[in-house]
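A single protein chain has been omitted from the complex, and every remaining protein chain is retained in its original position.
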Amino acid sequence: MTHLNSKEVDRKLSEAFDIAARLYRERGFQRRLGFGKRPALISVDLANAWTRPGNPFTCDQEKMDNEIIPAMQRLLEACRTHGHPVIHVTTAFEIVDENATFTDMGIWNAKIPARVLDLSKPELWAIDSRIAPRQGEYTLMKKRASAFHGTELAGILRANNIDTILVTGVTACCCVRQTICDGLADGFRPIAVREAIGDRIPGAVAWNLFDIDAKFGDVCSTDECVTYLEAVGRNA
Amino acid sequence: MTHLNSKEVDRKLSEAFDIAARLYRERGFQRRLGFGKRPALISVDLANAWTRPGNPFTCDQEKMDNEIIPAMQRLLEACRTHGHPVIHVTTAFEIVDENATFTDMGIWNAKIPARVLDLSKPELWAIDSRIAPRQGEYTLMKKRASAFHGTELAGILRANNIDTILVTGVTACCCVRQTICDGLADGFRPIAVREAIGDRIPGAVAWNLFDIDAKFGDVCSTDECVTYLEAVGRNA
Amino acid sequence: MTHLNSKEVDRKLSEAFDIAARLYRERGFQRRLGFGKRPALISVDLANAWTRPGNPFTCDQEKMDNEIIPAMQRLLEACRTHGHPVIHVTTAFEIVDENATFTDMGIWNAKIPARVLDLSKPELWAIDSRIAPRQGEYTLMKKRASAFHGTELAGILRANNIDTILVTGVTACCCVRQTICDGLADGFRPIAVREAIGDRIPGAVAWNLFDIDAKFGDVCSTDECVTYLEAVGRNA
Partner (left out) sequence: MTHLNSKEVDRKLSEAFDIAARLYRERGFQRRLGFGKRPALISVDLANAWTRPGNPFTCDQEKMDNEIIPAMQRLLEACRTHGHPVIHVTTAFEIVDENATFTDMGIWNAKIPARVLDLSKPELWAIDSRIAPRQGEYTLMKKRASAFHGTELAGILRANNIDTILVTGVTACCCVRQTICDGLADGFRPIAVREAIGDRIPGAVAWNLFDIDAKFGDVCSTDECVTYLEAVGRNA
């Protein structure tokens, strides 16, 4: 049902987007960043608490199984074949006891059910087995929305000469968007891979990708991204 | 016309929000952070390029003149009367020459018309005279969307014992939202002041406030915020 | 032998410090920050690779066993008795394979033997058992010198209303100093606990504590810090 509503909502949103896109283009927003020379794939929170049923963080399952995971499998294959770095991002907290007087959840637990993401339960924050990390791929544990905020990701990418980040995962309105916004600010070209980004509420993917494409990163199809990963791999 | 469309779009969005809000509440999202003990007002990009007509960055003028500026004037009065810090944020760039080989605009100029925000033209980035900074208020020059990213704002607020940030300004989908998301991650309680936040495209205020309220900060009315600023001032 | 040389070097340095301290005092540097209202203990890299013999990162063992560990035990007892947060910091890397084309070690492995700190060998980066973390204490895994850079530590401390950080550990010239410098910039009052800070080369503790005390944080004795932790605990 959520999925059906999502399609309806997206139809209603498209009119708003058309009006906005006209204004953006007249004003010089919504331009193309283009791809750079050295990409990395950053896959955000495609861990069991988000990809599998039964958790407060569970996302739209139809989209997950039919679009996001298959798109990720294609992207991973292209990265692995052509030697592009892969960063798997996940989220968990060390001190989730309700009576703790100090916690690494920060203010966030007062807003969302962060307490569920218990570091001592790796089955929750482990990357989904359908896209499991391989040797040489980096798994980044974060504590807030962005994969860059409060992590060494920007420094690591710069030290490895990465200039372009292909961002996938969930959720569009939270960790994916924040990763893209910070990635741009930190000096990278963010590419949002359209089919590989999900959420848990109708409309959120649509309006967040619209905002991203207008101001923060290029929204591209998985096809375009795979073609790019193959091409830049051959040139490197 | 933009304003009319904005109202229509908001009506269409409200159905999507109702469905989403039900899911969020069942799952434990969209909770109240509440106000803290020591607030600061952070007013984002209410500078001439955004508040006045004729610039690519100009925002919805009807909302600006009739809602945002009056709300800001009430908030400023409450802060000034009760001794709460005010931070006015603006944005400009030093190297905007099209032929420059090095620029502080970063990747952003490839996406939005950042070049327009020329540091050598203070009439563009000066705070709107209707809400002009007073002695003892801080004017922060930023280069990216967030008032926290790549600035000392978090450290300054912590050193001044601030725990709560009331965020206003433009645009909802960019600098306001990023400031709120980073504020939360940096350990502050973000409050989005509903009437004092604008954008330049229809729908963007609505969907961004919805996302913010679900995951990053409390959306409160100007009335609630003024009452809080007065109350916490008396207790301090 | 290293320890003996260290004492000699310190004697030679003291003359330089006397001249410098005179200039600093005349100019208004080297003032006291003083203690704040809510402290946390931040213990840096007191993990086996640094505290025990046989590793390239091993520090001065006589100082470790006779001064640092006993001082830490006193500080921990005061924190645990009075409910002050404790953060144990350690360092390790995920991708240390010499042939890896991507690594989280960044540029650092080109300068120091970072590769030794292998995340898959927890016996190296586990906190020394003599000061083992207890339930409710936070263990922070960092990748660079500072406990703040590229971590959520500042946000976590702010969200918990901490305003003062008591910093201990190794090494004085690297992770301890960087943690103190960043702590100040991030809005906290840094206190360097004299007897609880070590290094692996003669002189480094002396000249780094001198620089810290002049510009970044107060150098205080363990006695002063324990007295403070007890006093602020009773008032809280």
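Chains here go by letter, A, B and C, matching the order in which they are written, and residues are numbered from 1 within each.
In this text, a residue touches a chain if its C-beta (ideal position, glycine included) is under 8 Å from a C-beta of that chain, and two chains touch if they have at least 3 such contacts.
Just so it is clear, the model here is predicted, and its values are computed rather than measured.
Peer 1: Which of these touches the unseen chain: C:63, C:88 or C:149?
Peer 2: C:149
Peer 1: With the full complex in mind, choose from B:61, B:139 or B:227 the residue touching the hidden chain.
Peer 2: Checking each option in B:61, B:139 or B:227, the one touching the absent chain turns out to be B:139.
Peer 1: Sort through A:60, A:104, A:137 or A:186 and give me the one touching the missing partner chain.
Peer 2: A:186
Peer 1: Hey, which of A:19, A:86, A:157 or A:172 is the one touching the hidden chain?
Peer 2: Touches the omitted chain: A:157.
Peer 1: Pick from C:91, C:168 or C:208: which residue touches the chain that isn't shown?
Peer 2: The single option touching the absent chain is C:208.
Peer 1: On subunit A, what residues meet the omitted chain?
Peer 2: Residues of subunit A in touch with the missing chain: 152, 154-161, 163, 185-188.
Peer 1: List the subunit B residues touching the unshown chain?
Peer 2: 40, 83, 85, 94-95, 97, 100-107, 136, 138-139, 141, 143-144, 149-153, 155-156, 159-160
Peer 1: So that we can see where the missing chain sits, which residues of subunit C does it touch?
Peer 2: 2, 5, 9, 12-13, 15-16, 19-20, 23-24, 27-34, 56-57, 106-108, 110-113, 116, 144-146, 149-150, 173-174, 178, 181-182, 184-185, 187-189, 200-204, 207-208, 211, 214-217
Convention: only the chains that are shown with their structure count from here on.
Peer 1: Taking the mean of the C-alpha atoms as each chain's centre, how many Å separate subunit A from subunit C?
Peer 2: Comparing mean C-alpha positions, subunit C is 35 Å from subunit A.
Peer 1: Listing for subunit A: what residues touch at least two other chains?
Peer 2: 106-107, 144, 149-150
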